[in-house]
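Heads up, one of the protein chains got dropped from this complex, but the rest are sitting where they should.
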Amino acid sequence: MSETTPSSRPRDGAGTRSRQQIFSALIGRTGVLAALILLIIVSSFLNDRFLSVPNLMNVLRQVSIVGILAVGMTFVILTKGIDLSVGSILGVSVVLFAGILETQSMAVAIPLGILAAMALGLVNGLGVAFAGIPPFIMTLGMLSFARGLAFIYTGGTPIPILDEAFFNLGNGYTFGVPNPTLILLGTLLVSGFVLTQTPFGRSVYAIGSNEDAARLSGVPVGLYTTIVYVISGGVAGISGLVYASQLSVGTPIAGQAYELDAIAAVVVGGTSLFGGKGSVTGTLIGTLIIGVLANILNLTGVDPFVQQLFKGALIVVAVFIMARSSRA
Amino acid sequence: MSETTPSSRPRDGAGTRSRQQIFSALIGRTGVLAALILLIIVSSFLNDRFLSVPNLMNVLRQVSIVGILAVGMTFVILTKGIDLSVGSILGVSVVLFAGILETQSMAVAIPLGILAAMALGLVNGLGVAFAGIPPFIMTLGMLSFARGLAFIYTGGTPIPILDEAFFNLGNGYTFGVPNPTLILLGTLLVSGFVLTQTPFGRSVYAIGSNEDAARLSGVPVGLYTTIVYVISGGVAGISGLVYASQLSVGTPIAGQAYELDAIAAVVVGGTSLFGGKGSVTGTLIGTLIIGVLANILNLTGVDPFVQQLFKGALIVVAVFIMARSSRA
Amino acid sequence: MPRNGSAGAGATSRRRSIPASNRVRPPGFGRGATMRGATMTDLLLDARGLTKRFGDNVVLRDVDLSVAPGEVHAIVGENGAGKSTLIKILGGVHRADGGSMRLEGREISLSSPQAALDHGIVVIHQELSLAPHLTTVENIFLGHFLRNAFGMLDHRRMRARTDELLKRLSIDIDPTIPVGRLSIAQQQMIEIAKAISVRAKLLILDEPTAVLDANRVDTLFELIGRLKSEGIGVVFISHHLEEIFRIADRVTVLRDGSRTGTEPVRDVDHDWLVSRMIGREFESYTSKQRQRGEVVLELEGLSSEGAFEAISLQVRAGEIVGLAGLIGAGRTEVAQAIFGVRKHSGGTMRLNGAAVRLSGPRAATRRGIAYVSEDRKAFGLLPNRPVRENMTISNLARFTSFGVLRLSRERAFVREQIEELDIRLSGMQATISTLSGGNQQKALLGRALAGRPKVLIFDEPTRGVDIGAKREIYRFIEDLAEEGAAILVISSEMEEVIRLSDRIIVMRSGRVAAELQRAEASEETIMRAATMA
Partner (left out) sequence: QETMPISGKTCAELLEQYEGLPFTDVLPLEAGPIEVDGSTDEIVIGFSQTGFNHPWRIAMLEAAQAEACRHENVSMIVLDGNVDVAKQNNDVRDLIARGVDAVLLSPVESAALMPAARAVMNEGIPLIVMDRDVPTEKTLFIGQSNVTMGERVAEVMAEDLGGEGNIVVITGLQGSSPAVDRDQGMKNVLADHPGIEVLAVGDGEWIREPAVPIMEDFLTAFPDIDAVFSHAEESSWGAQLAIARAGRCEDGILHYTFDGSNAGFTSVRDGTFRADGNYTPFIGDIGMRAALYTLMGMEIPGAEEYGQPGVQLALPDSPTVTEANAEEWIGRGWGDFAPPLDPCQ
């Protein structure tokens, strides 16, 4: 894909890959971090309220929904896969939460909604791992399928959520931190731990890095690949929980096109779409970069049309800076 | 990515690939063809009007816009890249055609609109080939950037096109075939020729198959990669021409989310997202599969919400059938 | 029987030419042969009548293989004979289309690599199969990670075991960097470490020495000796017959997918192996005298950061210069600098007397330089493209007129090369990754000629190539020199350099350690210069 400088390529069997390795996980991440810090500095000059505590809290809350999706997406992309269906799966869980809460309590609604999301993820996983369907196609199909489910379940009309406790779950604070942010951090910590500290986690990297090698080494590639998509689905369900509880409405179009934002966050975070390389820490930073971007564009009151221009340009620039600074 | 039974996979790093090779280009295509034919047979039973000439003409006209995009996308995907910006670039060309036609003639508007599209493609190409930005990110940025341009140019309000000649270009027939269909076929033939009969085309496959090897063989990887994105952009411009002339309006939201349809058509057509394998013929078939699907669902008057279900499921099934039938 | 020259046809016709019935078999080595002293029951592995097809291409025909505990059983055969396929069946990668396998007397069927591992069958495959992004530690324990009390990864213990293994194999690398950044040789050693990190009953090594230099081969053989003494059975594949005589107890010969013999090594000699492998004796071949022309390629004090320093050498038209040294000496880097893929910080390079600075491979190719990389997979193959496209990608202009490819012209060239190099394949449309390793290598040599080069650099040109093919490649290289090409051959095989070169330049840690004329060149002199013993 990307051009590589001859000097950076001789001594390895893996060609382009090795170049990415040379700005290894760590270096890569400091690269992204550099981009984020730069963005924060610039922002703080553009608007003096940017660094105010309430605004930073806002940013943290605002990024939580896509951020959570991105954490699940990281698993999938690490295996060299992709999950285009997370936005739609989020939609399904959102309408389920709303629908079930009409008659049941949170204690029933929350597990059911998340289980449903995991079930859809399972379908993705089986299709990819055992039916040999390319992830892009499998999850593109699910994108359409799950969205259809959400519309059919609601008949197209949003279901209001009047449950106070549920509302507070999404809008309350714990230790002065917005609950959604805490849920994001929780998902992040667990995922980070699984990826770095468990055999499953390392195998996920191995599958993405060289699926055949993993299989020859006795890694249960099919099973693990399936689990990865179940995780991505379940995490989308958690993200849906944050969505529904914050906005207290189950609208069938919830999460439309979020998949692109989530993937962007992952890739901006330095995870390679060609598998085997990346981290959830990077994904968090990527999410923040995109979130801060949106925030400062709003703060400076940039015209929405022009905002699109900036967003597009700045994502590219962020990745460019990252690449450069990590080559150094 | 996709799991395969051990028996079907030699362990060399090119494992996944060599599996695909066993159902080689040709076989692979008969696979897709099988899926299409099956779909057509089923459809003709579901609705007796399906096989009527006017309806088949409809289908051919209906697939032309996305089909043209998919042809350009094929070049990009063959190089192991991806172009998420085609929908937005189409949007830019559409509003340009409309805007320029307010004061100028077709002879001025058409070349300018397509040149602008190529220019945006050039930016993609330089970013990917020389700035080392992953195609997904580069074109995701362009998706947002170009859409912003379209909005700013129009101020958000659609520009009507009153030029009758232009209108006829999109809605007329030549030799009894709808012009958009002819434009699709033209693009297809030229692309097919370039890919199979020219050094450039051959090199496109080589770059996607093993970029480093191609470079060591003296292929000008950077230049050709750039050209590929220029082609994709230019083709999006042509697709925009069909769009604008057919609908006689320059709306800034033209082509939103078309990139996914185009990519789906390419992949359903048997082109590998991991580069080096595929053909525009396959892409045409993939486009038709998706087009016929939409058409028959409409003809049978299936509930639109349920249609989404079907669409999702059937794309997956089509690819599944293809894989199976070509393994045989 | 007569060797049929033409490639595709050759492969098939030769297959037909050996009917299973009247195949030469030494007495007592029919089906179910046992080694002297060993009876069926104490055999570790006993595979019978294994058969494998790919499409309608039968690549293994009714092959038997048995291994006793503590036995090293070698398998030899030409490229494409079916060695790796046999191994892949034993390793659970491929399912045999026919035949049976017994392990310690019990019938087994292997549905997956995992199943083979569970039975204690550990395989090192011909192509490296490590996860490039993972560290040495992670690669070694992939599939059987060590866990702590809480079922989590036990990094400390794995690190300790790794250091132990690396020490035992005297591998000197940082086990915490991604293995993708290590040399092929280093990666091969890591695969070996990975293999012995699990308790194996049967260890299978498919051409492990192909990418190793003399020292590392010694290390490996010591290791195998130790495993023997522990009663572990070893299957060993190599194209270096002398290695067979060094460590194998028995040897099985494959030809075109059929077993043409199984003998205790002490009962056979080099010629017997060769005749069983290729179905005829070698006619002795002496390279013709070549007359040297002008200096074509000249390096003067060429240096490159962290790779090599002050390299000066000359290659004349019609001359073959060998570049010897241990792996890591920096030879590849020199080649890369000549070819323009590596910037050189100091010194000058001259082509036909004129100083040049090459911007990249394209410029080099344009100036008539060709380079065949040592790393076939990473820098050579277009894996999912046909052989035909693989062989012509380096100079499509040659097959183009008015901007359009002339496919007939291309086919003619490819057919010619396939015959010239005797490449065994089902047809030039065959996807290159389905060819056997040796035949892939030959195809890439053919590619080098597409550009009608005047300077050719071969980096490990016979890596993984059988002796028959080796001789063909030597002749091929010598013919090129005869036609006036200036040739630089990088090889870690002493006898190869000696056999081919008019002059030999020995490199040690990035510097020229010695320049030897053909007369003074011997394994000793080269080794001494290379290692500074």
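A, B and C are the chain letters, set down in written order, and residue numbers restart from 1 in every chain.
Going forward, a residue touches a chain if its C-beta (ideal position, glycine included) is under 8 Å from a C-beta of that chain, and two chains touch if they have at least 3 such contacts.
Small disclaimer: the values here were computed from a predicted structure and weren't measured.
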Selected residue (touches chain absent from view) among B:208, B:252 or B:286: B:252
Of B:115, B:131, B:182 or B:294, the one touching the omitted chain in the full complex: B:294
Given A:159, A:195, A:228 or A:263, the one touching the chain that is not displayed: A:159
Residue of A:111, A:186 or A:304 touching the missing chain in the full complex: A:304
For chain B, the residues touching the chain missing from this view: 47, 49, 52, 54-55, 58, 61-62, 65, 151, 154, 156-158, 160-161, 167, 170-171, 243, 246-249, 251-254, 256, 294-295, 298-299, 301, 303-307
Touching residues (missing chain, whole complex) on chain A: 47, 49, 52, 54-55, 58, 62, 65, 151-152, 155-162, 164, 167, 171, 243, 246-249, 251, 253-254, 294-295, 298-301, 303-305
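Methods note: only the chains that are shown with their structure count from here on.
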Centre-to-centre distance between chain C and chain B (centres being mean Cα positions), rounded to whole Å: 42
Multi-chain contact sites of chain B, meaning residues that touch two or more partners: 6, 9, 11-13, 210, 212, 272
Residue numbers of chain C (touch at least two other chains): 93, 112-113, 125, 128-129, 341, 360, 377-379
Chain A - residues contacting chain B, complex: 1-4, 9, 15-16, 79-81, 84, 127-138, 140-149, 151-152, 156, 210-213, 215-216, 221-222, 225, 257, 260, 263-264, 267-268, 272-273, 304-316, 319-320, 323
Chain C-touching residues of chain B, taken from the complex the two chains share: 6-7, 9-14, 17-18, 20-22, 24, 197-199, 202-203, 205-206, 209-210, 212-220, 272, 276-277
Chain A-facing residues of chain C, complex: 91, 93, 112-114, 117-118, 123, 125, 128-134, 138-139, 142-145, 147, 151-153, 177-178, 180-184, 187, 194, 307, 332-333, 336, 340-343, 360, 375, 377-379
